[in-house]
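Dumping the structure here so I can ask a few things about it.
Note that one protein chain of the assembly has been removed; the remaining protein chains are unaltered in position.
Note that the chains take the letters A, B and C in the order they are written out, and that residue 1 is the start of every chain.
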Amino acid sequence: MTMTRQPNEIRSDIAYSRPDRIVIRGKDLAQDILGQMNLGDFAYFQLTGKTATPAQSRVFNAVLITLVEHGMTPSAIAARLTYAGAPESLQAAVAAGLCGLGTVFVGTTEGSARMLYEAFEQAGDNPDLDRLAANTVADYRARKQIIPGIGHPIHKPIDPRTPRLFKIAEDNGMSGKHIALMQRIGAEAERASGKVLPINATGALGAICCEFGFPWKIVRGFGVMARAIGLVGHIMEESERPMALDIWHDVEARATAHIRD
Amino acid sequence: MTMTRQPNEIRSDIAYSRPDRIVIRGKDLAQDILGQMNLGDFAYFQLTGKTATPAQSRVFNAVLITLVEHGMTPSAIAARLTYAGAPESLQAAVAAGLCGLGTVFVGTTEGSARMLYEAFEQAGDNPDLDRLAANTVADYRARKQIIPGIGHPIHKPIDPRTPRLFKIAEDNGMSGKHIALMQRIGAEAERASGKVLPINATGALGAICCEFGFPWKIVRGFGVMARAIGLVGHIMEESERPMALDIWHDVEARATAHIRD
Amino acid sequence: MTMTRQPNEIRSDIAYSRPDRIVIRGKDLAQDILGQMNLGDFAYFQLTGKTATPAQSRVFNAVLITLVEHGMTPSAIAARLTYAGAPESLQAAVAAGLCGLGTVFVGTTEGSARMLYEAFEQAGDNPDLDRLAANTVADYRARKQIIPGIGHPIHKPIDPRTPRLFKIAEDNGMSGKHIALMQRIGAEAERASGKVLPINATGALGAICCEFGFPWKIVRGFGVMARAIGLVGHIMEESERPMALDIWHDVEARATAHIRD
Partner (left out) sequence: MTMTRQPNEIRSDIAYSRPDRIVIRGKDLAQDILGQMNLGDFAYFQLTGKTATPAQSRVFNAVLITLVEHGMTPSAIAARLTYAGAPESLQAAVAAGLCGLGTVFVGTTEGSARMLYEAFEQAGDNPDLDRLAANTVADYRARKQIIPGIGHPIHKPIDPRTPRLFKIAEDNGMSGKHIALMQRIGAEAERASGKVLPINATGALGAICCEFGFPWKIVRGFGVMARAIGLVGHIMEESERPMALDIWHDVEARATAHIRD
């Protein structure tokens, strides 16, 4: 809005094109990347500028795959309804589905990563994990806030994704202090509340993202990129076996029955 | 809108959840998928319900990776500008960036796949590829339409992605009649126009998608899912080294100089 | 993509700001607009740079109001589902709802405007409207295409919005040749098909937009701006009396019953 400021440097280090090559994070796309990476590894490379080790590759691909598809979610239904109105804009249907990946359904991945980072920031060197977990749970309970990454409405007493993700991390040498703290927070939350509170997939994923060192602000992005794949799958099915108009007619009939009649 | 219709079956075959498992396309996510697939293979599985062979895996991962990142595109700039206004909604910034992947910038992948399918549909069995190519090019020229997948403003005389993609397809036994026709269309377009007209990446990708047998209506979706990954990379960089406000101030100053002064 | 082009002029005539004023289309927002226009008139001014006459004001406000709210449409349901996942991003929920206003549900406004303009372009001076209508209907029937703006699944034998909109146009001296042709096309379509085919609201609106002289490419935008208002109303109701999670659970249960059990 101010008109007198000096032009700042506008700079991106991600990619550039020349007539004979496209260079991404310093690698030649055609020569050095295509045919030599899988999509998950390239996502890692796109974000970090580093080539994933085989261990990182296995863990990071598992993280992303976990987030691709969760069945007929609000996001998938919104994408299908959008596609029904604008089938010429498949991209806008995916976009509509992604818009709902906010604080309620995907934000807890971000939330658990942030919780773990902040717990370690406030602790000194060599913190006692049991005490950190106890303090963290006590803080959330005192503020009457839900602990991110803990509890699930149907996947109980355990969320089947969590032990598998933690095992993959461990098998690949990536089970460090963040996963350890998450597990203790889960146990402490069950003890303190007296309820069955499994670590859910977003809690497991948040902890693993901390082991990678990703900033918590970008963790939600993993759910967004993964779900874009899942939504294309839903739109492909919608184009072959549509349900959007039936959902519409059914919702409209039910929602207005009391005023139409 | 009609109130009297019978409720139709609302049915999806993609996924369902039970307390102890999430099942996607018939496989148990935790037991059978996580740790055993890479993200590209899972995208293939999500869309087709089939496990990619090693050859399909290499080709399909290359297809998707080609579409992830193209530098500071309009899509990437739109995502960054959106993030600057709503940093709490990373998902909406990605969505905004995806909304522009339409007929101008990604649609040609779809267009070349459609062109190739339709050429073969109209031909009989064992068509002469040279004649098919000549007819196709002649039709587009008669209608004064651009041939999808042909020509590029900067990647010439060849688009470096195209020979690499075709080589990966060939090395993996997936170089069939659609790629062969695309190559002949490219050569014929150059001959007929007298211009340098390389097969661009979207032409190569469209042809490869035909070799897989994907419906042309879903081909745009590969660009959408891939670019979602790229846009998260741009947003991550924007959060660390912002340029959106500088772009804004610069554009505003230039666009209104004639009326402000 | 090309790196060597000359910078073009980047220029907008819509608005600029100085410390003591915001100027839109040449008028001072605070002094000359606020308190002196209604929202529909300001939309007209924003688009055309002209102050609506009282007659234009009545007709244009009616055009926009017709498009605000159509009940529990796919667009409204998509917005509500999105809001449920990201209540912190009301703007993204509206955006998701707008993404579906494409060729199926709003495009026919655009389509009928385009049809009318093109019919007159191809005719000479003082065309015979009955013959134009007959030719137009015959062309669409020969191509087996639906005539835009004609027919409605529930509003028959007449769409109640159409006679009212045409009356408002007439009362304000804006019922010209485009409305006349639309009416003849409707009558001819019924005659030729033997079916009850009312001119629907989008047909009426398309014709009126032609009377204003709006380019057909922008006509869809009236539906988009109007529906944004309607969607905020749906989100406000959703925040007070939610239905999104119930829609989700119901759709999920129905869609996966055959594989869960």
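We adopt the following convention: a contact is a pair of C-beta atoms (placed from the backbone, for glycine too) under 8 Å apart; a residue touches a chain by one contact, two chains touch by 3 or more.
These numbers were taken from a predicted model, which means no experiment stands behind them.
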Q: Report, in label order, the displayed chains that the undisplayed chain touches.
A: A, B, C
Q: Kindly state which of the options A:I10, A:I146 or A:V196 is in contact with the chain not pictured.
A: A:I10
**Q.** Selected from B:C99, B:A119 or B:V137 as touching the chain missing from the view
**A.** B:C99
Q: Write down which of C:K156, C:R191 or C:H258 is the residue touching the left-out chain.
A: C:K156
(Q) Using the document's contact rule, name the residues of chain B that touch the chain not shown here. (A) 1, 17, 71-75, 77-78, 81-89, 92-93, 95-97, 99-106, 243-245, 247-248, 251-252, 255-256
Q) What is the set of chain C residues that contact the non-displayed chain in the whole complex? A) 1-3, 5, 7-22, 24, 28-31, 33-35, 37-43, 46-47, 57-58, 61-62, 64-66, 68-72, 89-92, 94-96, 98-102, 106, 154-156, 158, 160-161, 163-165, 167-168, 171, 215, 217-218, 220-226, 228-230, 232-237, 239, 241, 243, 246-247, 249-250, 252-253, 260
(Q) Counting contacts across the full complex, list the positions on chain A that touch the omitted chain. (A) 1-3, 10-13, 15-16, 18, 23, 86, 88-89, 91-92, 95-96, 99, 153-154, 251, 254-256, 258-260
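We adopt the following convention: only the chains that are shown with their structure count from here on.
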**Q.** chain A on chain B, rotation in degrees - Cα superposition, rounded to nearest 5
**A.** 180
**Q.** Most contacted chain pair (by C-beta pair count)
**A.** A-B
Q) Counting shared numbers against all numbers at the contact of chain A and chain C, is it over half, same, or under half, different? A) same
Q: Name the most central chain, where centre means the mean of Cα atoms.
A: B
Q.
Averaging over Cα atoms per chain, report the distance between chain B and chain C in Å.
A. 30
Q | Where chain A and chain C are represented by their mean Cα positions, the distance between them in whole Å | A | 36
Q. Considering chain A alone, which of its residues make contact with at least two other chains?
A. 1, 17, 71-72, 89, 92, 95-96, 99-102, 106, 243, 247, 252
